[in-house]
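In this view, the complex is presented without one of its protein chains, the others remaining in place.
Right after this comes subunit A.
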Amino acid sequence: MDRFQPFITQNLLTKSFNDPTKVLNENRLQETLLLLPTDGGMSSRLKQRNRKLNLANLEQESGIRHPNYRKINKNSKLALKEFINTSRKAITQAKKIAHENSLSTREELESFLHKNNRDVFDKLPNYQTFLPMYSDLWVNYMREILNIPDNLSCSKNLNINGTNSLLKLSMADFNGSKLMVSKSRNQNMRGLEGIVLWDSQKTFIMITKGSLTDEIKIIPKKGSVFNFQIPINDDDALEYTILGDRFKYRSSDRAGRKFKSRRCDDMLYYIER
């Protein structure tokens, strides 16, 4: 009762296996399935290229990827969201610490955090660092747009084409401007003043001055009216108003847009006090 059949060994399996008892021979593929370059003349060049890729290039290409690749390469919108959330969290933590240790002034709190809670201190946003964004950059940008000369002694000398300048302002960038909420359906938002960090589609993300810590606030455009001033010289300033309800576009979409008239029954809060 020998189950080993010589027929199979000799005929059927000769092509693929040398030894049917040892079915998986590691080297069997190498004999039959050897890939050769189709063009005989090119073979030497191709081989050299491959070798080069193995030795030199592979090291370099792996070196390009940063160790924190995923973290650094995060979508900028997600990164912004994370930045805002972490700084807001840091602010609440700082307030909590101030409450627990009964620190009442800003200097006390900052020195305390610097000593004990370094991680919170590093994440706290600072109004002063964001201030040059408004005072140096944005004001100059506005002056450039509206053609206000650098040193104007008297504000009466200024002549501005009203409609033209409004059109320019509607296309201007409001990242970095200093806005004040003058009217709002939400009573608590009235009088808030801050520098705009990001002008999103439906909100203004602002950084505001606070007594203990500076705060990042997200203020919806819907149902609120914003004021801003463009200083001409030390004493005088031009004042304009933004209707947040009509401003609900992304700042990049506003680049070529013409604002059209709309029905205004949602603007009742503008008349009521």
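Keep in mind that, in the parts below, contacts are C-beta pairs under 8 Å (C-beta built on N, C-alpha and C of every residue); 3 or more make two chains touch, one makes a residue touch a chain; residues count from 1.
Everything below uses one rule, namely that contacts and distances are computed from a predicted model.
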Practice item. Just go with whichever of "Replication factor C subunit 5", "LAFE_0G11804g1_1", "NADH-ubiquinone oxidoreductase chain 5" or "RNA polymerase II subunit A C-terminal domain phosphatase SSU72" UniProt uses as the name of the absent chain. Key: "LAFE_0G11804g1_1"
**Study point:** Touching the absent chain when the full complex is considered, from A:Leu80, A:Leu212 or A:Ala237
**Key:** A:Leu80
Study note, to complete from the structure: Omitted-chain footprint on subunit A covers residues 56-57, 60, 64-66, 69, 71-74, 76-77, 79-80, 82-83, 87, 122-126, 129-130, 132-133, 137-138, 141, 144-145, 147, 149-150, 168, 171-173, 175-176, 197-198, 251-253, 255-256
